[in-house]
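One protein chain omitted, others in place.
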Amino acid sequence: MKKATFQFVLRRLLQVVPVVLAIAAFNFLLLRMAPGDAADILAGQMGHATVEFTEQLRREFGLDRPLYQQFFIYMGKLLTLDLGMSHLQQTPVVDLIVDRLPATLILMVSAILLAVIVGICIGIAAARRQGRLADNLISVAALLVYATPAFWLGLMLIVLFSIKLDILPSGGMMQIGAGHEGLAHVLDVTWHLILPATTLGLFYVAIYTRLMRASMLEVYGLDFIVTARAKGLSEGVIAWTHAMRNALLPVVTLAGVQIGHLLGGSVLVETVFGWPGLGRLVFDALLQRDLNLLLGILFISSVVVVIANLVVDLVYGLLDPRIVHR
Amino acid sequence: MRRLATFWLRYRRNRGAVAGALALAVILALALLGPILYPTDPFDMVGRPFSLPFDRFPLGTDVAGRDILAGILNGGRVSLLIGVLASLSATIIGVALGAVAGYYGGRIDDLLMRTTEFFLCIPSFVLAVVLVAIFQPSVVTVTVAIAVVSWPSVARLARGEFIAHRDREYVQGCRAIGMPDWEIILLQIMPNALPPIIVVSSLMVATAILTESGLSFLGLGDPNLVSWGYMIGVARTVLRTAWWMAAIPGVMILLTVLAINLVGEGLNDALNPRLRKR
Partner (left out) sequence: MSAPVLDVRSLSVEFESTLGTIHAVRDLSFSIGEGETLALVGESGSGKSTAAMALLRLIPNPPGRISSGAVLLAGRDLTALSEADLRGVRGREMAMIFQDPMMALNPVYTIERQIGEVLRLHLGLSKSEILAEVVELLRLVGVPAPEERARQYPHNLSGGMRQRVMIAMALACRPRLLIADEPTTALDVTVQAQVLDLIHGLKEKFGMAVLLITHDLGIVAETANRVVVMYAGRKVEEGTVGEIFADPRHPYTRGLLGAAKWEEADGDLLREIPGTVPSPFEMPSGCSFAPRCAEAIPLCRSAMPELKDVAPGRPVRCFLAEGRGHG
């Protein structure tokens, strides 16, 4: 059992390698497709865009070499996590990203936890009241939320909770100048996290609610539910143990697929709330036309998705005893 | 004609879908006819900024004194146009690749599956942002970017449908009489594989509209055209004083996306009755 799990993890880790390589190659392709290369941009920004100077830069960057050599140089650099310099901020792209990644991960993990937990609970509640008023109200609410643009929802939540009611902060990750330490710092960040995490998570709450409801109804039709009833278990226990454990499986699968989508959503939500993460960095990079930085973010966020998918697969293996042995 | 009648009978049973179709018809009419019946240029400064809705102008004016109603009507055109075009392009790309992969199998199929898995790993919105940023925002680049990030799901679906059909008797019969592959793919299997694809690509219009609004909110919309996301982006800076300015275009996005989703579910009920469980 332990050994099988280990082999499973190893196999999945090996599958990640070609995907990361492919993403790197894709990045190179995008870089080559951009009109004007790094030398043009940099020379332009430095103010002396003479042909000689640009050529000199091009030699320095290795842009005068044949394409395949450039490709291998690029790949070599990427694999050592050298994503080049951010042309405007004059900082290695990797440093900028590593600096911002934790904030994004905090936001994403909170949003996905919120979505999974709340979505599962509401979905179960709806399935147990199938066809009744509560179930119908939940379905309508889910449809509405599902159609709401997250960034707009964020703005409306700011209007309601920050501007009108004045009970939650409208942006940022911590109170500026307060200099909280320890627990006070954690609480401060949590306080600032409530609105952005809700904004980002609500869309997925709707998705998981719908999925969990459908999944529960399907599981309720299976024979082992009858067995559980015949054993004398109460409906509550059956719903929250026997039915839920089985109904979770498709939900977890979907959570894996959704992580990339979630990262995209966090770009918008971070922009709305001034949350200092990767998404906000995307916005800054756009304002400054910093292509190198943008591509670096695309690469790193893709790698994050690949790793997150690996984690989801492991969770699935824990939930479904049948999976490891296949 | 008979098929159309049974289609309508099944569609009609889903009351939400009927409401969605009505709402969508109204929105389409507004977007198509609105700018003709209400010919104010959405970029013109027509009056004092920050004029309230229902005052001098039906929905008031924005930070630069531009008519918000004109923006909503013209923006609807852009959002719907990009949504439909992007979904259509993604469907064509996806169906073409999925059909070939599913029908022939083997190496081609492997390659396609690897590619779609690869695309699933890349955060699609971030990729769309990068693509639009590289090629400069315009209706064409935004449409292409959304199509590029959307086609893999159609390809997977089309592949599955073609795999399900390729060994059926009617297909084997066509092969036996020497029908060329393209004819089998296009004229024999395609009509059978299309219903679920139509459902998915209709729902994709909604997703595309959401993506487009996000892009133009970030300032990646066509600079020569007004769109709902752009209007929210502009209004964001004055949220404290004029929240309705951001609220109005958002409500339009919500209603449009909701209507399309409802129609999509209705189409699913009507076209794929066997898939309908509840």
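Things to note:
Order of writing sets the chain letters: A and B. Residues in each chain are counted from 1.
Going forward, a residue touches a chain if its C-beta (ideal position, glycine included) is under 8 Å from a C-beta of that chain, and two chains touch if they have at least 3 such contacts.
Computed from a prediction, not measured in an experiment: that's the story for all the values here.
In the whole complex the chain that is left out makes contact with A. Residue-wise, the contact with the chain that is not shown comes from A:321, picked out of A:66, A:182 or A:321. Within the whole complex, the absent chain has one touching residue among A:164, A:180 or A:245, and that is A:245.
Here the missing chain is touched by one residue of A:164, A:180 or A:231, and it is A:231.
Chain A meets the missing chain through residues 222-224, 226-234, 242, 245-246, 319-322, 325.
Everything below uses one rule, namely that only the chains that are shown with their structure count from here on.
As a whole-number value, the distance joining the C-alpha centres of chain A and chain B reads 23 Å.
The touching residues of chain B, counted against chain A in their complex, run 16, 114, 117-118, 120-131, 133-135, 206, 210, 213-214, 217-220, 229, 232, 236, 239-240, 243, 246-247, 249-250, 253-255, 257-258, 261-262, 277-278. Touching chain B in their complex are the following residues of chain A: 19, 22-23, 26, 30, 33-35, 143-144, 146-149, 151-153, 155-156, 158-159, 163, 214, 217-218, 257, 260-261, 263-265, 267-268, 271-272, 282-283, 286-287, 289, 291, 294-295, 297-298, 301-302, 305-306, 309.
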